[in-house]
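Have a look at the structure below, then the notes.
Every protein chain of the complex appears in place save one, which is left out.
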Amino acid sequence: MTNWWLQALFSILIWPGLLTGALIGWFLLWVSRKIVAQFQGRQGPPFYQPFFDFWKLPGKKTIIPSGANPFLFYALPVLSVISVVLALALVPVPGGSVISFDGDLVLFIYLMEMPALIDVIAGFATRSVYAQVGSSREALLTLAYNLPFLSALIALALKWKSFQLAAFSSAPVTLATVAAALALFLALLAQMKVNPFSIPNAEQEIVAGIHVEYNGLPLALFELTHALELSALVGLIASLFIGPFGSAWIKLLVYLAVAAVAVILLNLVSAGTARLKVQHAFRFYWTWGVAAAAVVFITALAF
Amino acid sequence: MSGIFDRLISISRRRSPWVYRVNAGSCNGCDIEVAPCFSPRYDGEQIGAVLQSSPKHADILLISGPVTLRTRDMVKDVYQQIPSPKAVIALGSCPASGNVFSGSPTIVGSAEAVIPVDLYVPGCPPRPQAILEAIQTAARMLEKGETRSQKEAQHD
Partner (left out) sequence: MNIFNVLFGNFSKPNRTRTPKDVVPFPADFRGELLHDLTQCVLCATCVYVCSPGAITIEKGEESGSWEYDGGRCTFCGRCVEYCPTHALSFKNQSAPTVNERFAELTWHDVEYRHCTRCGALIIPLPHETLVRLYHSEEAARQAAQAHELCERCRSRVHSEAIKTGISGTRN
């Protein structure tokens, strides 16, 4: 029993949890920035950039805006990091995750919802006008992008008759898997707040969106959340494709290859598009998102 | 253990200078020269510099233009909103002395009178590479604790 607890702690803190999740997340963030830079004909940042961007922030003085609750100000980012780390520990990885039980998909979906909800609360809690606009946009966008995200996962659950993430990663790759991966990718654009859907953190319109009043350590934790979220969501997409392969090493290779393809596609879309209005983004997800959901359900149930 | 973290944090200050730009009544010349610093040609991102839109995320304040009576309080406000440690770079001649506007009754004259300035970049306007070099110098000053805000914090 103690052994299981130790292994669970290991998977939360080391692999695939906080430590590796953060390192992979920072690496993927660097890849994103570098690819966008290359698409724009720029040099781009050196590979250690997201790491130093994070470590600089705890060394800064934290200014709590007047009228904000200091407890909320510090607690929200911590809660956000904890929820993403727990979600990351549930992601099925090539070695097989320790924490895996029937119904962990529901817990995963719940935990991945937490950062978005906390962002909304954080924006309102800082009492900045810009953050409040960002919060309301984020709340509206949550309703939009969850449509393809949830329907892809539910369709897969219907197909493999299981609410366990490990079942998805051990299943063979079919047409439904590809369709689900595309639907998850559609949601990933808005979840990562990259360009066509960078509406909640629109720099040119509402200063810096939700995190406008955050600085120092709380901002660092939000940045860490962003990195962990990227590695969790990309990891989820990649884990759908590792089923058919036997050896753990080939699995890891496929996992990383799919993750790389997802990140490259993500940044191709983000570099090639301009920001949409929130109503356009909403319409996009309720037309193309519904279409993607329909395709996923049809492929999952028919084939 | 804390020594390692202090070292890591001070290296990070050099590696990732985030910049906030404030126009204190400038003619826009210096602001136009700041834009190419983050363009494909000069690309500030290769030294880690990012133009931030909120002063609360910034480490370095770029100030351009003579500080006018109307922008004086705002410049002070923006400076106080930047969490310390912070560095201030005065772009061009205007924040240094008022340039052609010096002697006008509507300007304060020098940014020095409002906030402590760490670096003066000469030129009217300065070249983009001079601005990037100044950002690098300011980041190095932040690492070593040589900026005026850091020195004042030590005295207290």
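By written order: A and B. Residues from 1 in each chain.
In the analysis below, contacts are C-beta pairs under 8 Å (C-beta built on N, C-alpha and C of every residue); 3 or more make two chains touch, one makes a residue touch a chain.
Since the structure is predicted, the reported quantities are computational estimates derived from the model, not experimental observations.
Within the full complex, the residue among B:Arg7, B:Arg41 or B:Lys76 touching the omitted chain is B:Arg41.
Only one of A:Gln38, A:Asn69 or A:Thr287 touches the absent chain when the whole complex is considered: A:Gln38.
Touching the missing chain, out of B:Val19, B:Val34, B:Ile82 or B:Leu132, is residue B:Leu132. From the options B:Ala24, B:Ile63, B:Val121 or B:Leu142, the residue with contact to the chain not on display is B:Val121.
Residues of chain A that touch the chain left out of the display are 37-44, 268, 271-273.
Even with one chain removed from view, chain B keeps its contact list with that chain: residues 40-43, 46-47, 93, 96-100, 102-103, 110, 112, 117-124, 126-127, 129-130, 132-134, 136-137.
The rule is short, and it goes like this: only the chains that are shown with their structure count from here on.
Chain geometry summary: the mean Cα position of chain A and that of chain B are 34 Å apart. Residues 6, 8-13, 15-16, 40, 43, 45-46, 48, 52-54, 56-57, 59, 81, 83-85 of chain B touch chain A in their complex. Only residues 33, 37, 40-46, 48-49, 52-56, 58-63, 203-204, 207-208, 211-216, 219 of chain A touch chain B when the two sit together in their complex.
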